[in-house]
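Got a structure for you, written out below as structure tokens; questions coming shortly.
Here the complex is missing one protein chain, while the rest keep their positions.
We call the chains A and B, going by the order they appear; numbering starts again at 1 in every chain.
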Amino acid sequence: MKSKLIATAATLLLAATTSAFSAERVKFEMWHGLTGDLGSAVEEVCKRFNDSQTAYEITCTSQGSYDNALQNAIAAYRAKKNPTIVQVFDAGTLDLLLSEAYVPAGKLMEDNGYKINWSDYVPAISNYYADSKGVLNSFPFNSSTAMLYWNKDAFAKIGKSEAPKTWEETFETLKALKTAGYECPMAWDYGVWQTMEQFSATNNIPIATKGNGYQGLDAEFSVNKTKFVDIIKSMKKAYDDGLVKIKTQDTGATIVQAFSNADCQLMLSSIADHGTVGKTQKPDMQWDVAMLPILAGGERHNSLVGGASLWTLKGKSADEYKGAAAFFNFIAQPDAALFFSTRTGYIPVTTSGFEFMKAQGFYDKAPYKGRELAIASLNASRITENTRGIRLGGYVQIRKEMRDALVEIFANKVSVEEGINSAVERSNAVLRKFEKTYGGKQLP
Amino acid sequence: MEKRATFSNASIGVLFVAPQILLVFTFFYWPTGAALFWAFTLERPWGGGNEWVGLDNFRQVFADRAYWASITRSLVFAGATTFLAMGFGLLLAVACDRGLKFYQGFRTVFVWPYAVVAPAAALAFRFIFAPDAGIFSALVKSNPEFWNPAQNGYHAMVMVIVCYSWKYAAYCFIFFLAALQAIPRSVIEASAMDGAGVLRRVRDIQLPLITPTFFFLLVISITDSFQDSFSIVDVMTDGGPAKATEFMVYKIYFDGFRGLDYSGAAAQSIVLMFLMIVLTFFQFRFIERRIHYS
Partner (left out) sequence: MIERTPLLNVTTYIVLCIGALMVFIPLWLVFVGATLTVREINIPELHLIPGNHLFENLSAAWERGHLGERLTNSLIMSLGVATGKVAMSAITAFGLVYFRFPGRMLIFWLIFITLMLPLEVRIVPTYAVAANALWPFQSILDATGISGIIASLTGIQLALEWNLLNSYTGLILPLIATATGTFLYRQFFLTVPDELLEAARMDGAGPFRFLTEFLIPLSRANMAALFTIMFLYAWNQYLWPLLATPDRAGFGTTAVVELKMLAPNVSTTGGGTPDWNVAMAGCLIVMLPPLLLVAFMQRYFVRGLIATEK
């Protein structure tokens, strides 16, 4: 073992000397959670950055999933081997804010001499990630929101040429589709993100007290007292009438697969799936996206952003932070937004990026036409307490509790009220434990 | 179990054991100790501040009905998969051991499932068992209740058990086969001369002689079913529908790894370890007695 030790020491020394020779470029790392062709897209962004200048070199490493990226970054941070930048998904924002492990985005850019126009960010995106003072601490990166996907061919059969605007109209449409002989009018996968979070935001309904948690760690989950209960009741009724079918990987097809194959005629899904539907659709199928339906008589509010943001972690050298700042500056440029949105289904995060893409004619033709509605949906209203976002501790567990409850409700194991009440009760236990773990800490 | 004949030089014995002890200490006990310590605190994932809370985390875990259900479920899974995997493994090993024509080919094929990455196997089985598209889809059309692992917890459990046993039967097969082949041919021949038929020889000579391997596989299968089920559940069901396939390790992983509740996960880990030790001790105490060594 001793000789191994010496050998390791020798290689370390060797590594140190070789890097001294090629030290013109400062190297730094970014860990992300995307895989498949999304992972490749991120790596292309990194490569474009490396090719654009000669001072810095970023290495982008996929960690296999959002969870693994966060978890491995934590493990590495505690062992003082962390990367400079890490991608953290939306629901993990609060954990990072409370971690004291990050360098605030604003400070990073200021220290390194970059001027960022923070008001250029789409308000629904920047507000979601910002702290209670409205300051952005991370850079919104891959972003999306939920949309209604509808099959134009099927709608033509029932004499319709537009997507439903309200939930009431949606259920009427589903009935008509059923009558017209469609086996599966709408595909649904118990999506909590779409049916609870986006539903509540677009209808300006709270999901938790204290401004959905933005005003304090003592917030309580409260969806059992809102119209969310009613929409689930309506969905359950529609399901019992055969208007809504459950489509998950375990039934043999996800909602996206079922919609793309024209088996189901409507679905609520992320705008990021726009490209997927295009690539896997049944040939010649006519379809489009629309903003999510809202409740009749209500006023449309903005939908929520989903996705992830990029955080800078503490413990790196000044040179590496310079590199990180240069990278963030690079991805904030409008043509970087155009590149990333062309390559993936994600939307631009800044207004200037969006305007640039519009000017380039990006949204004018297939396959990208329709994606501009995502920005319209995010900009549908001024941000209110209920549409800002969600800042609850242990939110991954809360999402799961709600999903489990919905599964039980739709399998007729419990009533709608029972199911939602028990999910809320269990979620509040998660929140209280989180509050206690961070006892005495102020929500930044 | 003790050997009667041993070497007298004890210090050399310690030398033989030392490297393993060193490895186990560094890569298992030290990190495990660090992680289990969190069970008595409220650990913040990124570090900084961990308040001592005594047994609070355990109280919370035991007060949760869902947690007790996950223990029962894990035991059922362990029992079912051990039975299926060992049963099929033994059956195929005995069949191969007869040395009929082409048996080498079969011998190779039966080890393959263990060579398949768990997520790929899980994905294939998900296709097979999907109610809308898989092998049962024709029956499901006429009777939707017949098979629906997306909503029916029992069906999901069956699906996960089958997939896991498929992979693990290969593991049992190879060790059973090795054990069968370690039986000296002379023993079997002697018995054949006495007029014992093939089946009788299997029952009276071969099976009793491989009981040490049987015991090995029993203990290992049960412990592994707690650990290795994770990747299959993760791909196939995510612990669903409605927690129906949420086993102890999956729950630890989800609460700790995804939910970042390190302390709750650590408390659950201690309970898991305690349960495993009790189960294993029970097997050594009561089952190993019936094993015939040499």
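We take it that a residue touches a chain if its C-beta (ideal position, glycine included) is under 8 Å from a C-beta of that chain, and two chains touch if they have at least 3 such contacts.
If you're wondering where the values come from, they're calculated on a predicted model, not measured in any experiment.
The residue from A:L34, A:L98, A:M196 or A:L292 that touches the chain not shown here is A:L34. The residue touching the chain not shown here, chosen from B:V53, B:A69, B:V158 or B:I174, is B:I174.
Along chain A, the points of touch with the absent chain fall at residues 4-5, 8, 12, 29, 31, 33-40, 59, 61-66, 68, 71-72, 74-76, 78-81, 83, 89-91, 142, 144, 193, 252-253, 256-258, 260-261, 263, 269-270, 272-273, 275-276, 279-281, 306-307, 344-346, 399.
By the touch rule set out above, chain B reaches the unshown chain at residues 1, 3-7, 9-17, 19-21, 23-32, 34-35, 88, 91-92, 95-96, 98-100, 103-104, 106-121, 123-125, 127-128, 130, 132-135, 137, 166, 170-171, 174-175, 177-179, 181-186, 188-189, 192, 197-199, 212-213, 215-216, 219-220, 223-224, 226-227, 230-231, 249, 252-253, 256-257, 262, 265-266, 269, 272-273, 276-277, 280, 293-294.
Methods note: only the chains that are shown with their structure count from here on.
Look at where the CA atoms of chain A average out and do the same for chain B: the two points lie 36 Å apart.
Within the complex, the chain A residues that touch chain B are 67, 70-71, 74, 77-78, 92, 95, 98-101, 246, 248-253, 394, 396-397, 400, 403-405, 407-408, 410-411, 413, 426, 429-430, 433-434, 436-439. The touching residues of chain B, when paired with chain A in their complex, are 42-48, 51, 60, 66, 126-127, 130-134, 137, 148-152, 156, 236-237, 240-243, 254-255, 257-261, 263-264.
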